[in-house]
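Every protein chain except one is present and positioned as in the full complex.
Right, subunit A next:
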Amino acid sequence: MIRLRVNGEPLALDLDPMTPLVDLLRRDLGLTGAKAVCREGFCGACTVHVDGEPRLACLTPAGLVDGREVVTIEGLGRNAPPSVAPVDDAALPTALQRAMLEEDAVQCGMCFPGMVMALAPVLEAEPSMDREAIRRAMTGNLCRCTGYERILDAAVLALRPQQEAAE
């Protein structure tokens, strides 16, 4: 039995401890926001937070999240489990997501949940990052549609209020 919290909700699951976390989330919990794109740890589309740290869900066995707190894109920035969170279309939970919307960064969208999960904590931890530092922080997340610039534009935009306040 594997016991963990997913987006704040306590769960006990009876499954093979070698089950990839991404399959636990997608298949067993129906949380399909994390995408199993490469399953080799190269694309970052399955990134989730384990105890607050970005992790590749494709290379994380379920056994290793026993007793841990997992947050997926569905739970990011929401204190309550998604099922009881208020439905508020206007408010995307993070400044990064709001900036991505504003910069028209999204195309097919498959990489974005992982991109957001990987970048949001980095921006929060280092709000003084410049564009090139953000670019380097993005190397673990691949995108086949956008050519990355709009994603960078959005990350820069998301940090602007904090950087202006610091000046």
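Here is the rule we use: contacts are C-beta pairs under 8 Å (C-beta built on N, C-alpha and C of every residue); 3 or more make two chains touch, one makes a residue touch a chain; residues count from 1.
Following the convention adopted for this analysis, contacts and distances are computed from a predicted model.
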| item | value |
| --- | --- |
| Undisplayed chain, where the name is taken from the UniProt record, one of "ABC-2 type transport system permease protein", "Carbohydrate ABC transporter membrane protein 1, CUT1 family", "CO or xanthine dehydrogenase, Mo-binding subunit" or "Hydrogenase nickel incorporation protein HypB" | "CO or xanthine dehydrogenase, Mo-binding subunit" |
| Option from A:51, A:104 or A:130 whose C-beta touches the chain left out | A:104 |
| Residue among A:116, A:129 or A:159 touching the omitted chain | A:116 |
| Sites on subunit A contacted by the missing partner chain, in the whole complex | 26-27, 30-40, 42-43, 45, 72-74, 76, 89, 92-93, 97, 100-102, 104-113, 116, 135-136, 138-139, 141-142, 144-152 |
